[in-house]
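These notes concern the structure reproduced below.
== subunit A ==
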Amino acid sequence: MVVVATTLLALAASAQDPGTPGGPGLALFAAKALVAELDGRQVVDNALILVKDGQIEAIAARSEIEVPTGYTLRDLGSQWVMPGLVDLHTHVSGSGINDTVFQINSGLRVAPTTVPANRNLKRALAAGVTTVLYIPGSGSNMGGQGILMKTGFPEYERALVRDPGSLKIAQGDNPTRWGYGMGRLLMNFHLRTVIEQGLAYAQAWDEFEAGEGDKPERELRLDIFRELAAHRTQVSTHTQYFQLVMMSILMLARDYDLDVYIDHGSFDSYLNSDIAVENNVAAILGPREVMWPNPPRYRTDGQVHGSAWGFQQAGHPMIGFNTDAPVVPLEELPLQAAMGARYGMDNSAMQAVRGLTIVPATVAGISDRLGSLEAGKDADLVILSGDPADPRTSIEQVYLEGETVYDTARDRRRW
Partner candidate 1 sequence: MLIPLLLAWTPSPVPQEAPDLPDLYAIKASVLETGTGEVIEHAVLLVEGGKVITVGEDLVVERGIPVYELDPDQVVIPGLVNAYTRVGMTGSGQSGARPWQRASDELYPAAGDYSGVRETGVTTLGHYPSGNGIPGRCVVVRPKGSTASAMTIKDDAYLKVIMGSSKSAKDALSGGFKKADTWIAKEKKNKEKWDKAKEKFDKEKDKEKKAKLDPGPYKPLADDPSAASFMQLRDGSLKALISVRTAGDYLHLIDAIGEEEFTWDLRVVMTRDMNIYHVIEKVAKSGRRVVLEPEISLHPGTMRQRNLPAEFARAGTPVVLVPRSDSVAGFKAWRRHVGEIVASGLDRSTAMRAITLEPAALLGVDDQVGSLEAGKQANFVILSGDPFEPGTQVDAVILDGVLVSGEVNL
Partner candidate 2 sequence: MCADSKNMMTPKVRTLVALALAFIGLVNLSPAAAEGKGRAILARKILIAARPGPAVLDNGVILISGSRIEAVGPQSKVKIPEGYEILDAGDNWVSPGFMDLHNHSASDLRSLNDMVYLTNPGLRAWAGAIPDTAGMRVALAAGVTSVLTIPGSGTNIGGQGVLQRTGFRGFEANLIRNPGSLKLAQAGNPERSQPWTPRRTFMNWNTRNTFRRGVAYAKRWEAFEAGEGEKPERDIQFDIYRSLVKGEAQVSTHTQIYQVVLMTVNMVAIEFGLPVFIDHGTFDGFRAAPQAQAAGVNAILGPRAIQDHRAGFVDTDGKIMGVAASYQERGHTTIGFNTDSPVIPQEELPLQAAMGVRYGFDNSKMDAIRGLTIVPALTVGLQADQGSVEVGKYADLIVTKGDPIDPRSSVEWVIQHGQTVYSTQSERRRW
């Protein structure tokens, strides 16, 4: 009996940690919790967060709820708590992600190239970045399928959040380097060709599964479109200039009804913000945060226009940030938000924090698990000394599904 118990304890040793699955509950006291709900609470002062089985059980002001018995208490003193940061444009979870044999590679997947918890990801974790979308490069029009993964788990299965995480489309520039005198018009045509095929393929399957029509022949190349058609995954677009972003919005989102979001929209892309709003296309910005003084077609009269500011001007509510790591080191994701705010983005309603958490989580369709401090969501918590966007702020601890994966008290400070 006792033996059993002890063995059980022994077995659960790792699982003993409070907050982790099977372990006892964990109660965190924090001076401030950046809740970052999509539509609702943003901040809770003197907050109490209950964590159980890797999930957030409850979050409220200390005065409002009792700490259940058996819960381990941790007082974080003056420190803040916030949800783990999400970056939807990264390339550093592995290598070998730019296949440029063909222009259209809707069948390729980055999954087989993934190296979980690698050096880059570890440093990112230490910066509070807990979830990334790992996508193919923009060497070709359609680079392939990315995956959503957590940065802190060394095991692929645990790290994986969703595969396919997105279909990567690159509309201009980089792919043109590919040669053959190919310009944007032809690349655009190729995209349309494969999307039309893909959607037809998806529809054929739907019909078959609905019992109509006979079984379509399986086509790896087009399977991803079944996911897209069912809105189970999104299109992440390498799209920057006005006319490319316009295409992302009007062609991909409006005409083909794909879940698409602007991935690193820069330069004069913000001039599309009104149609972006109309068509519910989120704007994930960076690593270029300001319009160059000398944009390709528009004049700014020498003024420096922040992309985030620009989108905000048209009242765009879904502005997020990305690093395009390694273009910008993944751990500098918060800096992207900081720069957005620096160059004019109104940050009065915590837009910077939202842009690092709930906004990307929402557009990636994982806000049921991630992106905010809400009951039922993964306990991916970042314990930090203050405003996350402020470079002076230091990250003290990072919890992943309740487990302490980074702790400056225990590990050497990585960032």
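Behind the choice of candidates: all candidates are chains of the complex that A comes from, given by their letters.
Remarks
Operating definition for what follows: a contact is a pair of C-beta atoms (placed from the backbone, for glycine too) under 8 Å apart; a residue touches a chain by one contact, two chains touch by 3 or more; residues count from 1.
This structure is a prediction, so every number in the text was calculated from the model and none was measured.
Candidates 1 or 2 all come from the same complex, and the one touching subunit A there is 2.
Those residues of subunit A that touch candidate 2 in the shared complex are 38-39, 171, 180-186, 188-189, 192-193, 196, 200, 231-232, 234, 241-243, 246-247, 250-251, 253, 259-261, 271-272, 274-275, 277, 280-282, 296-299, 312-318, 362-365, 367-368.
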